[in-house]
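Removed: one protein chain of the complex. Kept in place: all other protein chains.
Each chain carries a letter (A, B and C) given by its place in the written order, and its residues are counted from 1.
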Amino acid sequence: MKPDVERRYVITLSCPDRTGIVARIAGFLAAAGGWIVEAGYHSQVPSHSDPDTGWFFTRQVVRADSLPFDVDELRARFAEVAAELGGEATWTVADTGVRKRAVLLVSKEPHCLHDLLGRVAAGELPVRLEAVIGNHETLADIVRAHGVPFHHIPFPAPDDPHRKAGRLEAFDKIRALVEGHDPDAIVLARFMQVLPAHLCEEWVGRAINIHHSFLPSFAGARPYHQAYARGVKLIGATCHYVTSDLDAGPIIEQDVIRVDHGDTTGDMVRRGRDIERLVLSRGLRWHLEDRVLVHGNKTVVFR
Amino acid sequence: MKPDVERRYVITLSCPDRTGIVARIAGFLAAAGGWIVEAGYHSQVPSHSDPDTGWFFTRQVVRADSLPFDVDELRARFAEVAAELGGEATWTVADTGVRKRAVLLVSKEPHCLHDLLGRVAAGELPVRLEAVIGNHETLADIVRAHGVPFHHIPFPAPDDPHRKAGRLEAFDKIRALVEGHDPDAIVLARFMQVLPAHLCEEWVGRAINIHHSFLPSFAGARPYHQAYARGVKLIGATCHYVTSDLDAGPIIEQDVIRVDHGDTTGDMVRRGRDIERLVLSRGLRWHLEDRVLVHGNKTVVFR
Amino acid sequence: MKPDVERRYVITLSCPDRTGIVARIAGFLAAAGGWIVEAGYHSQVPSHSDPDTGWFFTRQVVRADSLPFDVDELRARFAEVAAELGGEATWTVADTGVRKRAVLLVSKEPHCLHDLLGRVAAGELPVRLEAVIGNHETLADIVRAHGVPFHHIPFPAPDDPHRKAGRLEAFDKIRALVEGHDPDAIVLARFMQVLPAHLCEEWVGRAINIHHSFLPSFAGARPYHQAYARGVKLIGATCHYVTSDLDAGPIIEQDVIRVDHGDTTGDMVRRGRDIERLVLSRGLRWHLEDRVLVHGNKTVVFR
Partner (left out) sequence: MKPDVERRYVITLSCPDRTGIVARIAGFLAAAGGWIVEAGYHSQVPSHSDPDTGWFFTRQVVRADSLPFDVDELRARFAEVAAELGGEATWTVADTGVRKRAVLLVSKEPHCLHDLLGRVAAGELPVRLEAVIGNHETLADIVRAHGVPFHHIPFPAPDDPHRKAGRLEAFDKIRALVEGHDPDAIVLARFMQVLPAHLCEEWVGRAINIHHSFLPSFAGARPYHQAYARGVKLIGATCHYVTSDLDAGPIIEQDVIRVDHGDTTGDMVRRGRDIERLVLSRGLRWHLEDRVLVHGNKTVVFR
């Protein structure tokens, strides 16, 4: 059996830093015979304003067959360990034997959707696509060709007199569809409607957006046009958690590509897609593999 | 009308370098009222062994509506200009109003195929996919879902006593299918059978391969395993024209991605796919846009 | 004789686009027997708001020994060609046989200065360093060890009651020193004083700054601290022409480097230096080789 595809338990924990945390966790796992195949640690250096307050983060991957108990028992026992580390500790235990679930939100732009469908079909992303929801029908056919349900939830036109109410109604329908799947990830794959604040809160830590600029530059609308106007020599994309503060949530991943004076905004749109695809798929993978720990408005990513 | 999608004529020419070539071509176009929207020139520095022998390359893009004649007339007139530049000159004139055609050859690996299908569906690649030919049926469904014909040409198994004859027979069928479309590009999108020499010659300048290493390192089989064994810190991919010399044809494009000690060969295979997709799609785009001029075993790429 | 180090004339021109410009320039050079070794052209696509207004840019490099006249005669004759192209045309003719001159402004940060001194000593940059001016004496010794004059012009302390006047006085001294050399480039190599508006204007197109962020993100003070606070996954540097609008002048070159959660602001400062060095040296080289044409607040860079 290939060692890299076997069943594993993935533990994450973050808490205020102090001496002995690693020993406590490692000791717990060793006592149970746990075989650690990946271990990431990060101690955030305390700030100068408050030098006594550092923060500790870890991600541990254990071979399931090395433990004499199942994942529920692991959770119960690890809860005791975490409790010793103080009330501020947050932790998760995931089981790679249970496939994660995602729902995608799309509009008309096809490239991120095509890319994710292709990666799932190729077995590259550890996720089951439960459904794709679009405010346009443009992308329905390709989604269904991949055997994934597509739901069309139209949004009111910009000049609709009842636009505000219509939007909330549409988002209520989306919310109901999404909740029905209880997804681990809600991916805004170039979805061109701004989520209302209450959904941002409800989906905090699960809603992932791809923005087509190297944030914080060029937030908001038409970032490639902004980039063209400023004459930058690189354009980028940013994958981040959605918060009610537009394009300002915790950044998971970013990348850039070189452009020059010969690139029109049309060229930037086209070439930027290559970066959007890569950055979204990397960010989503890390999220699904429990590699991303959010702290304040920043992320620790154990790659 | 958007200026960047209008009809254009694309002229390429290469010949021994001498004074006045640019003036001759530019003068010809100016006299006809040609509006040049892109112009690339390259003078290859003469070698030290033979300092008198340089070579000249150019690619010119002209707005079709700026010329008082059609593309056939342009070809006829440009032929006269080229003739003045000597018998070694080679040139092409393409019309962006006539869509180029491609045939893809695949095996079981899906990622490059998915990527190309997605790009064509999204209107990102200026090409019509005429057909996909596979030596396995694995990828038939997704191809047909995109409305593209899929042909299955099985190859003899490695232990088939008539393997050699069977292979040639299979390649004869492929050849017949390919020729039927007279394609501008024959793309080996992770096609795992080595082309026989006579097909390499017949398709010279049209057959494009993606090799999953940064050539000339790790030519041949299992390049990611070779890379893992050597302990390199970057892995790459190479898009090149196929010649009868395996993995040694003129290179169109290459790129790399960082790996580290934590990456298994399985991780390299997965992460390398991102580079393979990008490098193949870039190389193919440049080929389709007549940006690639081959000279000896090297390419001039006007990006 | 090595062909790539021989004497050359470098012509640049920009003007409103129209048919026949390339033919006019190429024809002029061909008529004189000029051997073109590098030629770059760029037609800026007209904007949608004003589709009739495109702009044309070119850079031509001619072997000096291929022309039957000297650079002054070339200038005189090319002036006539340019005049035909209309009053808005701007052009330059440089002679690589005449070494360009630069003056550097520095403060205490040594890395860009060390890098430029090393490159000049290694013959990598086509420039003569006329002088280095510092508002601190920290870097005097290494400058003098390279045989370059160092001038110390102290600036008033932040709490000096006559700070404003003292600053202007210091800048007057700097201005006098700089003008004495009539430099082609005035390089702010991590010079930590903001140039007064009148010097920005006087030195327009010659004063080059390196800013330690990927602009337009994190303009102003302490960009690495801003980057750390935002949690970006890449940090960058920007080489740009100085204008009176702080950190907002035409961008010549940018690049980035990956950081992660483990990088403190101190790490970012250290790692960012690698990018600052590269970006400044590339931008300066292109400026010295007349590869950079400014148009509005953007640049065309013929690489």
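Following the convention adopted for this analysis, a contact is a pair of C-beta atoms (placed from the backbone, for glycine too) under 8 Å apart; a residue touches a chain by one contact, two chains touch by 3 or more.
Nothing here was measured: the structure is a model prediction, and the numbers come from that model.
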Contacting the left-out chain in the complete assembly, out of A:20, A:147 or A:180: A:20
Touching the absent chain when the full complex is considered, from A:33, A:123, A:154 or A:220: A:33
Residue, one of A:45, A:71, A:140 or A:219, that touches the chain absent here: A:45
Touching residues (missing chain, whole complex) on chain B: 42, 44-45, 57, 214-218, 230-234, 236, 250-251, 253-256, 260-262, 264, 297-301, 303
Residues of chain C (touch criterion as defined above) contacting the omitted chain: 2, 4-5, 38, 110-111, 114-115, 117-119, 121-122, 124, 142, 145-146, 262, 264, 266-267, 270, 273-274, 278, 281
Contact footprint on chain A, counting only the chain that is left out: 2-4, 19-20, 22-24, 26-27, 29-31, 33-41, 43, 45-46, 48, 51, 66
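One rule holds in what follows: only the chains that are shown with their structure count from here on.
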Chain whose Cα centroid lies at the greatest distance from that of chain C: A
Mean-CA-position distance for chain C and chain A (Å): 41
Set of chain C residues in contact with two or more other chains: 45
